[in-house]
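What you see is part of a larger complex, with each chain still in position.
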Amino acid sequence: MAKVEVTLKKEVHDPQGTAVENSLRALGFDGVQRVRVGKYLELVLEAETFEEAAAKIEEMSRRLLSNPVIEDYDYSLQEVE
Amino acid sequence: MKFGVIVFPGSNCDLDAYHLVRDVLKRDVEYIGYDRRKLGNFDVVILPGGFTYGDYLRSGALAARTPVIEALAGFANSGGLVLGICNGFQVLTEAGLLPGALCRNDSLQFRCRQGYVRVETNTLAFTGKAKNGDVLKMPVAHGDGSYYAPPELLRDLDDNGQVVFRYVDRDGRISEAANPNGSTANIAGIANRRGNVVGLMPHPERAGERALGSVDGLVLFRSLIGHLQDREVAGNG
Amino acid sequence: MAERDSKNNAGRQDKIWRKLGLKDFEYAMIVDQLGREPNPVELNMYSVMWSEHCSYKHSRSSLKLFPTESPRVVQGPGENAGVVDIGDGYAAVFKIESHNHPSAVEPYQGAATGVGGILRDIYTMGAQPIAFLNSLRFGPPDNDRGRYLLRGVVAGIGGYGNCVGIPTVGGEVYFEPCYRGNPLVNAMCVGVMPLERLVLGQACGEGNLVVLAGARTGRDGIHGVTFASEELSEQSEKDRPAVQVGDPFLGKLLIDATLEAVEKKLVQGVQDLGGAGLTCALTETASRAGTGLEIDLDKVPLREEGLEPFEILTSESQERMLFIVEPEHLSGLEDIFRHWQLPLTVLGRVTKGRLVRIFYRGEIVAEVPAESVAGGAPAYEPEGREPDYYRELSSFDPLSLPPLKDPGRVLLNLLSSPDIASKEWVWQQYDYMVRTCTLQGPGGDAAVIRLRESGKALAVAVDGSGRLTYLDPYLGGMLAVAEATRNVSCCGAEPIGITDCLNFGNPEKPAAFWQFRRAVEGMAEACRVLEVPVVGGNVSFYNEVEDEAIYPTPVVGAVGLLEDAGRHCGPGFKEEGDAICLLGPEEVSLGGSQLLKVVHGRVAGRPAGIDLGMEKKVQALLCRLVARGLVSSVHDLSEGGLAVSLAESCMAGGRGAVIELPLSTDPDLALFGEGPSRAILSLPEKNRDQVIEMAEEAGVELRVIGRVGGDALDICCGGGRFLKLRLDEMKKAFEEVFSWMMS
């Protein structure tokens, strides 16, 4: 299984993050300094090796799961049966 | 002269664009299915508004990866005229046929309202019948319309006259209140470098009949028709 | 087979029907109708279908009071939506439905799936959906939870409607403390179709195939109808299975695919899957057609493994449709669904006899008479008793309150109160223009949608009355019908039918049932006199939290027909110098008024009564005036009375008005008193005599009270001035408060 995190690049304005930040403050949570909101994807896929899986996920992330103009991605892999 | 309207799963302004071309402008128009691998013989291809594939993941992202888009890219590369309206604009940026990206409205809400845009460049096939500075009344209706371009790209767009429309108030002034989505530099529509692919968030096809409150959107279509007619004349002569 | 199962389980299922919401007496009826004890699968099927939500057991006898016929009615209540002939071979199809309880626990998805559900009811009939409306009630938006609900519900309605590309063109939003824990979310959908395309939800034709299309079936929404048939409690928050996630993308594909199948005449019957899922769709279609069904549950495409037969049968997974198809048309249907990449599965076939027989892994797991499951539930005649508050509140005399010191201030106050203030914050989140047929969108008395095929237009409005129905249920019922139909008349459209959503408390409580019964009687009476049939609707009971019930809230969706789309009228003053007239009776009251609520914080007194005969004359006159093009604007008088309506007409047209009221006027009553059957008109001076004459002929009072002009609303009386407010200050009060409140 791959867990992919897609986040807005730092330079890109993140209104959702700001809104969550404000709501948290309004709810009385103090000490919140910065919130960014992105996407989280879980993909279950078949692959022979970790390397193969990683290559696949890389490519999926680049070609579909993220938009390189505005987003970065990161992922982690773990084995499931 | 023939217009085509691409119908993706989840397009929903296909009908409106089709109706405008056929019933108001009285021109030939045909729907193009999302599963087509060849476009056929069209002079202008419209990518209509809507929610292709539900706009799941990112607006326009999944539609930008369908077979018909490859055909469209070929069409655009050979100089064919492509107009992306609203979701169509999003599809074009996702497909890399237009630069930049469309992000979530800064209000985080869908926005539907009448508004105004200013024509920033009238040298394109899409705006030939307008004057620079003309103010057009056209509605917007979208949730992800905030145009983003990194600074270098922004400069390029300006330098090359690729910014086609900006959000303005009724008097043609750029203002924050006139910007429905937080778009960079009030950008409402852009062209590719070559000027044959244009995308805009507002809906010219909803501003084509007096009964709907505005006919200002017609100038885009009339410009295209004029351009094609000139080309025919030039071709024949 | 089924019988043996039930014997085996007889011991174990010891009163399990109670857990499923059935009464002992109802269980006995089931055994009687079935001729044996039901097995657990069958019992689940009965329990969902005999829930209040599906069986209307506490409302059925009252709903019989509604007139449901007119020369135009093609299909009244009993099918998925009502169908009314609008000429030229076309019909309007419409229905309203509640999604109150799901919206209380998950506002976005609750509202979104409410929209998806009512949408399916429309295209199930073969109609192209053309408009959505919604009627919403919340607690005051002065706290986070209230705002959270409002924000989520509005986003959910927009999220679904915008995505499927059907414009949301109108609605209403009200705030009262009684809706705090139990908001009301009623969604209405209107469609249009060529009459010959009408398909019904009937499993006709022995040997025809039963086909399921759309989303896979999962565990979501199991027993959702039971959830909707109980009071909300702490437990509801944890009632996860009752909430579904909508998939508007799939919804959009299903509309297109279904309508194409209907157009090509590939389907004999169509039924959406909504409340009670497959069980409802199967037993209702069979029962309507008087046929039986054999269904193989193994064929149902599942989203996850391990669903039990009863779960498959009662799941409320969204975006699914059932088709009855002649075998030779199956491949045609498959082609259409393949194009849209939509799953389509043959589940079984129509049989002789009236049994619905369900197979699972080669065995019969349920075998039930369709009519018994779908229509065998008892009809109760609950006891109704006038509640204690009723007389006490009616005896309150609002005129005993001290006179207002500064009517101008009061008007600004009213304009910025959440009930009256502009709801643009809401509707700008809805795409009200897609399909390019919206001639008048939100913000007017009704929305006007043109019909491309005929040059005609439909006017649609939705109106409910909670506060007034609370104070006087019979009157409130009449007023809801009168106001909704008047609103379409104001645009110049003739009301041709209504659909209603009855939101009430627990019908097993005599006070709540009394409210219900009286309101229905009032609505029925109004429909009779106004000659508008009820062609469909929905009842939502058990709108209570911790014993506190909502105001009894009947909501009426009205549809009107405009012969000429080019001739419709809006509320805004249009021309400088136009005469302003007040049309309709003089009788008004401050009982139950917005003035009393906003300024004095009271909900009490007797609302002004209604003369339904006069209402009818007023509506007919309005239609004639607009049809002949004699008036520049028409605006209904409702909440906040004359002052608020005048202010709204000024703001909508961007023009001021100078008003001179008759000498003997009591200012508070004249400005803020509320009463039915009234409207503000503006008209060119040259039409004045003709309009006065037409009003006289119609037997309707009409007084010229001022003229359009200037940049202020200026209301005088015999040399004195009641109030003068500039347009921009009114606009500020009216337009800004909502966004400010919600940010």
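All chains are identified by letter, namely A, B and C, in their written order; residue positions are counted from 1 within each chain.
We adopt the following convention: a contact is a pair of C-beta atoms (placed from the backbone, for glycine too) under 8 Å apart; a residue touches a chain by one contact, two chains touch by 3 or more.
A quick note: this is a predicted structure, and the numbers were derived from the prediction, not measured.
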_Assuming the shown chains are one of each kind, how would you write the subunit formula for the complete complex in this file?_
A x2, B x1, C x1
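Convention: only the chains that are shown with their structure count from here on.
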*Graph of touching chains, which shape: line, ring, star, complete, other?*
line
*Averaged-CA centre spacing for the pair chain C and chain B, given as whole angstrom*: 36
*Report the inter-chain centroid distance for chain A and chain B in whole angstrom, where each centroid is the mean of the CA atoms.*
30
_Please tell me the distance, in whole Å, between the geometric centres of chain A and chain C computed from their C-alpha atoms._
41
*What are the residue numbers in chain A that touch two or more other chains?*
none
*Can you list the residues on chain B that touch chain A in the complex?*
57-58, 61-62, 65, 93-94, 99-101, 103-108, 146, 148, 150, 182
*Of all residues in chain B, which touch chain C in the complex?*
9-10, 12-13, 15-16, 19-20, 33, 35, 49-51, 53-56, 109-113, 139, 141, 143, 203, 205-206, 208-209, 211-212
*chain B touches which residues of chain C in the complex?*
155, 158-159, 162-165, 247-250, 252-253, 339-341, 427-436, 438-439, 450, 452, 565-566
